[in-house]
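Here's the structure, in structure tokens; my notes come after.
Of the protein chains in this complex, all but one are displayed in their positions.
Order of writing sets the chain letters: A, B and C. Residues in each chain are counted from 1.
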Amino acid sequence: MAKSKRFLIGGIIILAAISYLVVGGMKEAIVYFVTPSELKAKENLSADKFLRMGGMVVKGSLKKDLQTLTYHFELTDGTTTFPVFFKGLPPDLFTEGKGAVVEGRIGKDGVFQATTIMAKHAEEYSPHADGKDAAKSFIPAKDTSTK
Amino acid sequence: MAQAAKPIRKSRGVLGALALTAIAIGLYWGLVIAPPDAYQGEVQRIMYLHLPSILTAYLSYFLVFVGSGMYLWKREKRDDILAHSAAEIGVLFTALTIIAGSIWGRPTWGVWWTWDARLTLTAILLLIYTGYLMLRSLIEDESRAASAAAVLGIIGFLDIPLIHMSVYWWRTLHQPPSILQPNKPPWENVHPSMLTALAISFAGFLLLYFYLLSLRYRLGEMREKIKARRLERGV
Amino acid sequence: MRLSIDKLSKAYGFLWALRDIHLELQSGQLVALLGPNGAGKTTLLKLFAGLILPTAGSIQLDGATFAPGALDLRRKVGLLSPADHLYENLTVSENLRFFASLYRRRHSPAALVQTLESVNLGPRRDDYVANLSSGMKCRLSIAKWQLLQPELLLLDEPYGVLDGSGVDLLEGFLRAHCAGGGVVIMASHHVSRVLQLCSHALILHQGRLTFNEAKQQPWPSFDRAFSEFLPHGGS
Partner (left out) sequence: MSLLSETFLLLRKDLLLELRRRDSLLTMFFFGTLLLFVFHFSFDLPPDKVAEMTPALLWLAFLFTGTLGLAQLFNAERENHCLDALLLSPLDRGALFLAKTSFNLILMVLVEIVVIPLFWILFNLNSWNLLPQLFLVTFLGTVGFCVLGTIMAAITLKARARELLLPLILFPLMIPIILATIRCMENVLRTGELGDALPWLRLLLGFDVIFLTLGVLIFDWVIES
């Protein structure tokens, strides 16, 4: 087989494979964390499966005990909320009304037992707090597109 | 030859001076003029270092790819020098990105490091191109080292989209890109004053990058010249 | 068959192994390649065989040069390296069959046996190459190149390991090869033997081709050139 012909065929195969991956990959992205709604929707949740859940810390839900360093709060994605328990030191940016990702397992009582809290911030930067909401990145893209 | 080298050296000096100026202005704008972020506070200013350096590193790896491909095709020594130089500086900027990002991540996310997609991808980039540099240094025969490295430079670059895809599916915490988002212009994400600081800083990094690249390229060229001279004297 | 070498140079690191070689060879020539150790004989043979690429200059076989993908050219060139290029853990006949299929030379089992008989390896055809003496390996190599029929045959010091009948065998093969329109280049230190056989002599000295003439009887210019690097003169 001539060299150039081989390169042509090889190039076509590689391009086809890449485009197959790109087209297929966009449809079903698997994400770093699940939202509270997705978590609730799953029926057969095994209690000891390690999970990440992301959402907004519900305003007024945060109860902290600084003596024992325990935190109780709820995460929401706008439709569903999920209770979370955490023991340890959360990051500075972790407050009510802001985004957070928690790692851990769901306890037998249905409360998410977090071992790590990570604060998530949006890709937006501004000196003004108005209209800036970290929650946006937790709501699926099709919801925000209507704004 | 000395006459030809002079204007090149002069323009390289100008490039360096420009880079220094742009970085100084960028620093001033980023640290003094631009307002602190409402949510993150002063910490957010690390962005002016973090973001330009990763963009520069990406550019550098692209140049490694181009240089490698050209070298295999044409077998010109200069393409190999380009790829080698770009890889070294790319590794430098990637390391800088990770360090700066880590310092940013600790106060904001609460962790120095997490196995998030973009962080992982950046770390893998660092590993791939460190491996590239090791490969070069561990092969004695120069032309063999050059073609082996070129093959790695090409495969490494083609693998990056796949690695990107896989680590992306695996997990992500990092916010979506602020500047390179397909459906959203950067000014909707970033406050104009911050964006200006970012732009100046980025320009400064680019200039610095090309300054370093030209220096490193010159070094490679001189190495070749020394070799040629010693060969001339040899037999 | 026509071999044209122009300005051929090869450097290893800071040393020239070969410098500025010009050479033209035609069908039927049996060329002796002489020179002290380290003169560059093996490097030159490897260049002709396309195993290494020149630093500068060109090698053309019937107008074609070695490059990745130039596979038809490889069919025309053979390199006989007395104890090398054979798989130790394949038997004598397996080695032959493997290489014959690699070069797509059709052969009947009978032809294979006959070739082995002709180099006195018939009884050993099912022995592993690892169990052969180096003289027998050399005989097997001769059988291999008899079977593969390259146009340009290169030999790297074949005399050292052969006994008397082996030498006769080799020389018969080489004469027949040249008579059939092939070209032979043989590097050797057994000067008197080679001089009897060859039609042409080359002397390499410190990477340069210092002598290049067709054989005459007597040959004072050769004696002069040869004594330059060997004070005791043509033995």
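Keep in mind that, in the parts below, a contact is a pair of C-beta atoms (placed from the backbone, for glycine too) under 8 Å apart; a residue touches a chain by one contact, two chains touch by 3 or more.
Treat the numbers as computed from the prediction; the structure is a model and nothing was measured.
The undisplayed chain touches these shown chains across the complete complex, A, B, C. Per the touch definition above, the residue from B:34, B:64, B:128 or B:207 contacting the chain not shown is B:128.
Screening B:51, B:152, B:198 or B:213 against the full complex identifies B:152 as the residue touching the chain left out. Among C:74, C:175 or C:205, only C:74 touches the chain left out of the display. Residues touching the missing chain, restricted to chain A, are 1, 6-7, 10, 13-14, 17-18, 20-21, 24-25, 27-30, 48 (touch as defined at the top). What chain C contributes to its contact with the hidden chain is residues 49-53, 68-69, 71-72, 74-75, 77-79, 81, 83-90, 94, 98-99, 101-104. Along chain B, the points of touch with the absent chain fall at residues 72, 124, 127-128, 131-132, 134-135, 138-141, 143-144, 147-148, 150-152, 154-156, 158-159, 162-163, 165-167, 169-170.
Convention: only the chains that are shown with their structure count from here on.
The distance from the centre of chain A to the centre of chain B, each centre being the mean of the chain's C-alpha atoms, comes to 29 Å. In this assembly, the C-alpha centroid of chain A lies 69 Å from the C-alpha centroid of chain C. Look at where the CA atoms of chain B average out and do the same for chain C: the two points lie 50 Å apart. Across the complex, chain B is touched by residues 11-16, 19, 53, 206-208 of chain C. Of all residues in chain B, those touching chain A in their complex are 35-40, 44, 47, 106-111, 114, 116-117, 161-162, 165, 168-173, 175-178, 181, 188-191, 193-194. Those residues of chain A that touch chain B in the shared complex are 18, 21, 25, 29-33, 52, 89-94, 98, 101, 116-129, 132, 134, 137.
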